[in-house]
Structures are given as C-alpha cells and as structure tokens.
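Quick notes on the structure that follows.
Heads up, one of the protein chains got dropped from this complex, but the rest are sitting where they should.
We call the chains A and B, going by the order they appear; numbering starts again at 1 in every chain.
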Amino acid sequence: MLTYIARRILYSIPVMFLSTFLSFVFVSYAGNPVGNLRNNPKISQNTLELVIKHNHLDRSVPVRYWFWLQDVVTHKLGNSLLTFQPIWPDITRTIGHTAQVIIISETLAIILGIAVGIFSAIRQYSVFDYLFTSVSFLGYAMPVFWFALLLQVLFVNIYLKWHVRIFYTSGLNTPGKGTWSLDRLQHIALPIMTLLVISFALYSRYMRASMLDVINSDYVRTARAKGVSEWRVIMRHVFRNALIPVVTIAALNLGGLLGGAIITETIFTLDGIGYYFIQSLQGSDYYAVMAYLVVTSVIIILFNLIADIIYGYLDPRIRYD
Amino acid sequence: MTEPTVEPFDPPEQVSPKAQTIDGMLPAPAGLFDSTVEAGLEFKARSQWSYARRRFLRHRLAMAGLVGLIIIFGSGIFANFIAPYSYSAIDLNNILHPPTTTAHHFFGTDEIGRDYFSRVIWGIRTSEEVGLFVAAVSSLIGLCVGAAAGYYGGWVDNLLMRLTDLVLTLPALAILLTAAALLGQGSQWRVSIILALFFWTGIARVVRGIFLSLREKEYVEAAKASGANDMRIMFRHILPNTLGPIIVNGTIAVAAAIITEAALSFLGFGIQPPTPSLGVLVAGGQTNPQQWWLTVFPGLTIVVIVLCVNFMGDGLRDALDPTQRRVRA
Partner (left out) sequence: MPEPVLSIQNLAVEFKTDDGIVHAVDDITYEIYPGETLGIVGESGSGKSVSTLSILGLIPQPPGRVVSGTAMFKGKDLLKLKKKELRDVRGDEVAMVFQDPMTSLNPVLKIGYQLGEAIKTHYPKERDEKVKQRVIDLLRLVGVPNPDTRYDQYPHEFSGGMRQRAMIAMSIANSPSLLIADEPTTALDVTIQAQVLEVLKTVQNETNAAIILITHDLGIVAELCERVLVMYAGRIVESGDVHTIFQSPRHPYTIGLMDSLPKLTEDEEWLRPIPGAPPSLINRPSGCAFHPRCFLSQGRLRCREEVPVLRKAEGTGHEAACHFSDELAGRASKFAEAVPSGGRD
C-alpha cells in the first residue's frame, strides 16, 4: 500500500509541472500583458519599461516560466499587473472563503447523495425511487448559473414583498460579522444550496447505479447463499464495492465545482477565488489569471492523488497496478 | 384428421451436410418447419440497426425527449417563421411588460421593449447551432485521434493518454473562460471552435478503448491474413463498433456544449450581445430581478433542452449497447 502511495505521489509531480507550464504558455502566448498597459495613458514609458524588466517580459517564454517558478517557490506568485501588489495574499484570502462554501456544500452533497442513493437502490421502483430519480434528472440538467439566479430572484422578491430577510443574496457578510457567524451562514446559504443541488444529483445517481450494479452481482448472490443477513450483505459486501466509482466521481467533480464556484461567486458577489479570477480576466490581469489557473490545477491534482489513495484502500486489486 | 402411418423407427443415416440441408444442418424430420413458426421456434433475423431502432422506440422517456427536441430545435431552425418579431425590434412604449397574450408577447418584453418570446426563439437557434457544431467537430477529431491512438498504439497512444489525463486535471471552466476571453472575441463560431477543441478528448478516450480492444480480436487478424490493409480494417471492421458510443457521446456533448456556452455568455466572455444566445438572455435578466420572466424563460428552455437530450441519450445508450448491464432510471 505504501509503495502504491509513493508511486502516485511521484507520478503527480511531473504532471503538476506540465500542467502549470501549459497554463503559463497558453496565457503568455494568447494574452498580451503589455498591450493593455501600453494603451493606458496614465502609465509612463518608464514605468512600462520597469514592468517589462521586472517581469522579464523581454525574454522567451520558457525563461519567463523559470523565473515565474522561482517566484512561486518564494511564495510570491508575482505581482498583479493591475495593482502592482503581490498576488499571494489575495489568493490566500479568497481561497479561504471559497473553501468554506465548497467544503460545506460538498460534505452535505456526499453524505446526502450516498444515503439517498443507497436507499433508492434498496427500494428500487418505489415511489421514493421514482421521485428522487426525477429530481436528480432535473438537477443534472440545471445550469448552475440559472439555478443560482432563480434562488437570488426568489429571495430578493421575498424580501421586497414581505420584508423578511431569510437569506442574503449578495456579499459574504455584513461588515463586522465573523467567519462562522449566523450572518455569514445566511450569506453563504444560497451559494451552498446551488452547488449542493447539482453535486447531490450527480453523487446520488452514481451511487444508486453503482449499488444496483453490485446488488445484482454474483458475489452478492454468494453471500446471500451463505445465509448472511440482508443488512450485513448491504453494509459489508455491497456498500464498499459500490462506493468505489463514487469516490472517483467525487474527485473528478472538483474541477466542475471550482467552475461552479466561479459562477456562484459572481452571481452572489462573494469574495472568493472564482470572483477574483473573473475580475482579473476582465481587467486583463494575466499574472493573476495565471496564478489562479496554477493554484487550482495544483489543488485538483492533489485531490486526484487523495482520491487515488482512498481508491487503493477500498479496492485491493488496484494496489498492484 | 388421420394420423400418418408410423414406420418402425430407424435413426437417420449419416448424411454429408452438402446434400439437402437446411442452413447447412442435417435434413430435418418430416413436418419440422410446419410447426416451428407457430411454436415460436423460428424468428426472422433482422439487422442490427432495426433491433436498435425497436429498442429505442420502446423507451418512452427517450421518445418523449426526441419529440421535445424536435419541437424545440425545429422552432430554432424555423425561427424566421415562428418568431412573431425580429430579435432586435425595439418598442419603447412597451418596456418590461410581463407575459401576456396581447400582441403575441408570450414571454413579455425586455428593458428596451424587444419581444422576449422572439428573442428566446432566436436564442434557441444560436444555442443549437453551437451545440450541434461542437458535437460534430469534437466527435470527428476525437474519432480520428482515438482511432489512431488505439490502433497503432506505441508512442501515439501514450501521447494521447497523457494529453487527456492532463486535460482532466485542468479547471475546465476557467480554462474555457480564459480561452474565450483571449481568443473568442464574442463570435459564436470562435466560441464553438474553442469548445470543440476542449471536448474532443472525452470521445477520443472512448474510441481509443474500442479500437484497442477490437484490434486484438480474431476477425481483425483474419482480415489481415487475407491481405486487407490498415485503413480498410479500421473502416470496415472496427469503425462500425464505435458508432454506438460516438452517437451517445455526441448527444451528451450537445447538451454540455449548450450549457457551457450559456455559462460563458452569461459571464460575459462567450457570445456577446446583440446576438441572442440563451446565456446572454439570462444575463440580461440579472439586472432586473423583479421582472422574473427575463430570467425564467431562457433558463427554462435550457433545462428542457438538456433534459430532452439526456432522456434521448439514455434511450440511445439502451438501444445501441444492450450488452451493458444498464439500470434504467
């Protein structure tokens, strides 16, 4: 098992480098960091040349990547092209907020999704099953931005009509309130709900399908033939096997979640890393854009690694890969 | 009815199959085929495609999805005839009107008086153009690359796998947004190309898997032994097996492309106004939260399109690949 983990870690490292290099190359070639600055009349020629020298914009791309890597290692991730301030503190601040929303919604989605999936599979063809299947089909088909907007419109209208503020529809919290205050929760409830619904639809569907697949498999029939009670059959034999594909899906979903975060944070104006990305993109702040791409790629790769390890724990066949 | 007289029985002589056979088997006992058809022994052999078609037609949800799509996509294609107004006809006397049947403003009007129903219809057309284009192009690229990788193996295959793995580790929406911002310039076709260039990896993986597994099969070896060259083998023997998954993947791609383009346009980086895409329309609704129809109708259209596509995809998967132990939703 340990060798398996070591191998996965070793494999992830070059992938990280390659991924970040690709992002860097892509943005550098497609974007023109200096172009916008050149057009800005407030920036003098001197400043421009300083910027170019400082960011090594006069050198070739691989060289710039090398310098940029050095910057990363010293935790700076460079400076924003717009504000000339270090990017790193922005990233750490915003990522904390995004993490709060994502962790809460994912935990709920996984727990609910697995539970509903199991129950739905055991009670196949029941009313519950049909109901839940339809709901999840709907959740699947729902674009993130539309659902978020609907929630926003709904609660704005509730407030306007009845003057009751159930959930806030924008912002992270009213100034002065803490990260774990009720006020904060009221603010992030809607984005959490948005992300929750879509992830839940995905996980519960996969869990149900996986459960049904396993329940009808030969080794479950063997366990029943041995006289094992139905409860133990489900818990011991079915559950662990059924969980395997869901773990993979959850890890792969992280990319989609980060995308969802971009959308929800924009709609609800939350100070998260997704919103930071959009603003940087709008302002053509390519170093910030790149910082975002790199940070998120690394996070995704890390999570894939964790998923691989969990997978190896659940399924012993994989360990000898 | 009189009984035929029965002779003392003699086991049938061994007869070479070339003489008097039915399907190369031994001569059948008397009266064999009279009773087989009623007995349900015989059935008419059908082609593989008609089996698939029969399976699909039996799938009620899939049929509902197909009908829904025909209606919606049809209205997009014939937008000229169906939309009561042009999508840019401004009527400043009638701004922000809720849905009504007067003057055919079924979906109401927007903030400069344009008929929303018409805008949604035109939006459907844009979306379906994007969806179909992306699905077709990405399937084509995915097919070529996947076939090459799966069939030839070696470094081509390795390269492809590393590439698709890499794409999986990138934050999808962010990359697409960046690409659209830098290269898209708000054009519908540029955005479509960008999406297609991102989507092909999924199909390539599936196609590669099929080519890889079928390459080893005996009938490919037999074809090679009789002198068929590579292209012929790939086309006539292996390719037909990939059509099923490609079609299924293609339908998924249509839905995914529509949603993604809508998201991109909503955030302002995809298709730019005044071209109405469903995403652009929803974005417009955000500034007027009290006029709920501006948000609801285009979004609802997207949901319905995607639902129909998903149902159809389910049905197609059942019809084209029944060997998979599929659980119907």
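One rule holds in what follows: contacts are C-beta pairs under 8 Å (C-beta built on N, C-alpha and C of every residue); 3 or more make two chains touch, one makes a residue touch a chain.
Just so you know, these numbers come straight off a predicted model, no measurement behind them.
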Hidden partner chain, touching residue among A:241, A:266 or A:280
A:241
Out of A:2, A:164 or A:225, which touches the unshown chain?
A:225
Touching the absent chain: which residues on chain A qualify?
125, 216-219, 221-230, 232, 236-237, 240-241, 314-317
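As a working rule, only the chains that are shown with their structure count from here on.
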Can you compute the centre-to-centre distance for chain A and chain B, using the mean CA position of each chain? Integer Å is fine.
27
Can you list the chain B residues touching chain A in their complex?
165-166, 168-175, 177-179, 181-183, 255, 259, 262-263, 266-269, 279, 282, 285-286, 289-290, 292, 295-296, 299, 302-303, 306-307, 310-311, 325, 327, 329
Using the touch definition from the top, list the residues of chain A that touch chain B in their complex.
15, 18-19, 22-23, 26-27, 30-31, 133, 137-138, 140-146, 149-150, 152-153, 156-157, 160, 205, 208-209, 212-213, 216, 252, 255-256, 258-260, 262-263, 266-267, 277-278, 281-282, 289, 292-293, 296-297, 300-301, 304
